[in-house]
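Encoded as structure tokens, here's the structure I'll be asking about.
Here we show just some of the chains, and they stay where they sit in the whole.
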Amino acid sequence: MSFATSSHARSTVHNRPRRSVLKWLLDAGLRRNMGLIFALILLCVVGGLTAGERFADVNNMMTILRLAAVTGVVSIGATFVITIAGIDLSVGAILALAAVWATTLSGQMFAESTSWIFLPITAMAIGAAAGLVNGILIAYGKVVSFITTLAMMAAARGLAEIISDKKTQLISVDGFLQAIGGDLFGIPTIVLIFVLVAIGGWVLLNRTTFGRRTFAIGGNAEAARLAGIKVERHTMIVYALAGLCAGIGAFMLMARTTTGSATHGTGLELDVIAAVVIGGTLLTGGRGSIFGTVLGVLIFSTLTNIFALNNLSLSVQLVAKGAIIVIAVLIQRQLAIRQSRT
Amino acid sequence: SCVSNSPAPSNESSDAQNAPAAAGANAEEGKKVTIGLSVPAADHGFMAAMTDLAVETAKDYPDVELKVSEGTNDVSVQISQVETMINDKVDAIVLLPFDGAALTKVAQKAMDAGIPVINVDREFSTAQSSRVTVLGDNYGVGVSAGDFICAELGDKKDAKIGEIPGIDSLPLTQERSEGFKDALAKCGLEVSNRVPAEFTVESGERAASNLLQAAPHLDAIWNHDDDQGVGVLAAIKAADRSEFFMVGNGGSANMMREIQSGDSVVKATTVYPAYQAADGVRMARLVAQERSLEDLLDIEIPRKVVLYAAVVTKDNVEKYLPTAFES
Amino acid sequence: MSHDEVNSGTDEQITLLEMRGIEKRFPGIIALQQVSFGVKAGEVHCLLGQNGAGKSTLIKVLAGVHQPNDGEILLDGRQIRFSSPDDAIKAGIGTMYQELDLVESLTVAQNIFLGHEKSRGGFSSHKAEQVEAAKLLGRLGHQEISPSMEVGELSAAGQQIVSMARALSREVRLIIMDEPSAVLDSEEVRNLFETVRALTASGVAVIYISHRLEEIRVIGDRITVLKDGRAVASNLEVSQTSNGELITHMTGRTISNVFPPVVSLLDGTPDILQVEELVIAPGQEPLSFNVRAGEVLGLAGLVGSGRSEILAAIYGSTKPVSGVVRVEGKKLRPGSAVAAVKAGMGLCPEERKSQALLLDDTLISNFTLASIGRYGTAGFTSGKNEYQVSMEQIGKLELRPADPTREARTLSGGNQQKIVLGRWLSHGCKVLLLDEPTRGVDVGARSEIYQLISELSRAGIAIIVVSSELEEVLGLSHQVLVVSENRIVHRGMAAELSEHQILDLVMEGTTL
């Protein structure tokens, strides 16, 4: 019996031998992000044309990646939050709190007398804890995520200022600066961390039951609940995860700046949400793409880089940024439409 | 009036006031150099004025190509801009960091790569990370303002003093407040109300409105920034208060006009020069061209320049008005 | 019936609306192919076809929701194009969509007048709308629905009435009803038919879609049958076409829509589900009953009688006031669907779109939602296993299109229902709660679902079925509980009850 008169071509694709399922998924991933890839390539072409070798240089690529790293890691966590139709405005402030907490004098002294690993662990623990507070309020307190994280944004930033007395804390733990601030196999460690977190995030979202539940809750929380998924607990964990990512971002930024400061991560939340949303994750939940998020982050950091290489007036840069964001999204949409037609 | 400078390190020099029209040998065209400039976001008037002056200055020199990066308050982005300049092998970098300490490492990296860094306005955490440091005297302006208020209020021991700082988490704000507090202490006064603003007109108006409400009677106000000062004045007018006088900081033209008019609550302002970054660009040019300051015997450019925090009052406002920036 | 007299002069009736050679393609599927279709003023034209045949798509083209890729629409013989729903509404076409199209956060009156609000100079006339809405609801026999109530608080049936009132609130020449009876009980359906007759008598044309052939017999004049996006039979006279003929047109085969014999239960079969003194809302009578392995328990009652609430309380999706639910003797944590699923319970809720489906996700994800933990190792999923299991379910349920990577949203209503069943079938459970399992399901699939229930019962699964079709409850169940106003008014063996008896019981319950 054939009901889907038309889609023979389509369904045969799916009936292919099993080993090509992976390949197909990759294809789909690429295809779905075609517009973004296109936009990124276009940006690179512009970069190459306007700045020539200065843009196409390996060092420059590393600069772009280093810039992308902190925002990138935090965005991976935010992708989960947005996939469950939540929002996290507090990541920037949590990052500051984690950075400040880890770099207070006592913390550093402890790290110096034991091991530098204590610094990143503190940062991650603080980040995850703050995220957990978000999660508990949202999942069990039923306070909407926007409000909860807005409150956390204020509170964490204030706390960071109080702890640091608004002074920038210099990091004197050399082991830490060398390990995280340095290179590994010729690649900056923080870029490697970004890559690891991105891969980890991709696997978690797309290859585990945790990820599947994340999509399900974002798509239809009620259906997920009725199917026996622990929606509250899962939601809580997702926010803790976002906090953890902010904590990772915190120690990466600590290494990059050799400081902990209550001003770290100011305005990061908007950059992060922008990257995630440009990457195709829907604010309404149910759809999320780690690959898209990574592309979104790269697009923004490439843009910053191209602006830095070229000598545009500051204000013109702002206007151009606005225009480029809209154009990128319009291209994305056009390609998506064309694709679904064929 | 009495003006004190910050405790002076040995290799520190003071810059002469009326700088812009320098026509000495330093103006002669030299080797072509590329200078990178990175600054915080122009989210307040003073910062915008400072950036613009730097850009304008560069245009005066045909041998300078200035590359300006998007203004940002994200240290991560600013670091990447400096990294880009290093990759780009510019001849010198003028860096007005959002947070001095956080940009120290990358500045050091530039220095290590042989690119001289001119550190402007917000100081790095180590001196070696820059070739030249051009600073406003933040502690100094606080002291100047405090001294002025002390002198005006004389022996009034229970005087109420309000302070409207700018962004509180910036080291420069903290230094200013520090200097102000120390100077007031000398004549036995202290700040009774303090409401921070954010260096913008709007925030100045908001902070001042609340401050005026908090303090039913005031004798003096020190406002950290002349640009937010426009808003502060608007709030004072709206509240119809005039029992106090106000001291500003920054040295914007319209604040000086207020002082000049004589009937304003603004009695004085300290000059916190907006041309620091412009001076930074000039200095960068000379450093990159391996030249010296013609007026000094020293054949090198100085290590550190702390700009003089002059106090502008009705008596000397004519002298300063022509060079003041329009905020 | 007077109905026949009204439509006696079929031949003189003028064709009000005609669709010619309509073609509609969606990405990867051709939903309509060269469909031609006409309605005359004052007739009830029935549209039949299996799930996914294209009925809803056709009427959406007519209502201006979809733009056809080809073909033309003629109104009063003049060609016309509907580029938006607004155009169709202005042309006098009212539509009750299959997927309820109400704004839940607005009141009944506001919904009824949505798009043509009563207003003076842009200011809405709250009062006039309330009055008018009350009048319309009264005309439909539902004075008890308050116009100022939020629609979200109404049951699905109540919402259907509001949808009907809305269609009537404008001057219409043609009303399209896409499975209006799916959520209604027999009493309500009779009410609906009264309204339809009044409409046709005044010359309004009606397009009526339903999967219940007996309704077509009662209300229909002519029939057009769609199959796989084509009109396989057009303008059949109801009186001259047998059910068998219709089914053959629809499915291409003959199906006898009878219930499989009820599996006989051996004495001593253990109780699997025990409901003890369950109090659902404060002040209600406690409920107690048991369901044995392999037993099918039917809950009969009118719409809004509280059957869904009973299922929800048993399942734990709402927290009961007091009482205990046991599965195989083990007490469940009250108010926890998680515990229920873990203990082997499954629920197919009545609102599949909002309560069961991940509309934007693939069929695979929908199938494996409850049992995702099972398809992999150490938390990692295995796409291969999931794919296989999904293909199995698709085959078993004859889901179409048979493409597990398709998004659930793009499937027709009936097929969506099958997905939800498939979820619990693939999960496997000891107790299955089915709330209106055949709502919107076509004849073919319906008998398949009956077959499935019978098989599950044979496999020893305890099943509770809620259905507004008494015939279904009686035909499937061993035991029947008659529910009225949140109380069980009668328990009995299905074999010993008739539809009439149940209706009487229900009425008694209501008057009490």
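The letters A, B and C name the chains in turn, as written, and every chain counts its residues from 1.
Everything below uses one rule, namely that a residue touches a chain if its C-beta (ideal position, glycine included) is under 8 Å from a C-beta of that chain, and two chains touch if they have at least 3 such contacts.
Please read all numbers here as calculations on a predicted model, not as lab measurements.
Undergrad: Can you write the chain counts for the whole complex as a formula in the shown labels?
TA: Per the file, total copies of each protein chain kind: A x2, B x1, C x1.
By our rule, only the chains that are shown with their structure count from here on.
Undergrad: Looking at which chains touch which, would you call it a line, ring, star, complete or other?
TA: Basically the chains just string along in a line.
Undergrad: Among the chains, which is located farthest from chain C on the basis of C-alpha centroids?
TA: Relative to chain C, the chain whose C-alpha centre sits farthest away is B.
Undergrad: Please identify the chain lying most centrally, where each chain is represented by the average of its Cα atoms.
TA: Central by C-alpha mean position: chain A.
Undergrad: Can you check how far apart chain B and chain C are, centre to centre, with Cα atoms defining each centre and the answer in Å?
TA: The answer is 72 Å.
Undergrad: Would you mind pulling out the distance in Å between where the CA atoms of chain A average out and where those of chain C do?
TA: That pair's centroid distance is 42 Å.
Undergrad: Would you mind listing the residues of chain A that make contact with two or more other chains?
TA: Touching at least two other chains: none.
Undergrad: What are the residue numbers in chain C that touch two or more other chains?
TA: Residues of chain C never touch two or more of the other chains.
Undergrad: What residues of chain B sit close enough to touch chain A in their complex?
TA: Touch residues, chain B against chain A: 42, 51, 55, 65-71, 73-77, 79-81, 83-85, 87-88, 98-105, 125, 168-169, 171, 174.
Undergrad: Which bits of chain C are touching chain A when the two form their complex?
TA: So the residues of chain C touching chain A come out as 25, 27-30, 33, 50, 52, 228-229, 252, 315, 317, 337-338, 340-342, 347, 349, 354-361, 365, 368-370, 372-373, 375-376, 379-381, 383-384, 387, 398, 400-405, 423.
Undergrad: Once bound in the complex, which stretches of chain A touch chain B?
TA: 54, 57, 59-60, 63-64, 66-67, 70-71, 161, 166-168, 170, 181, 253, 256-259, 261-264, 266-268, 271, 301, 304-305, 307-315, 317-318
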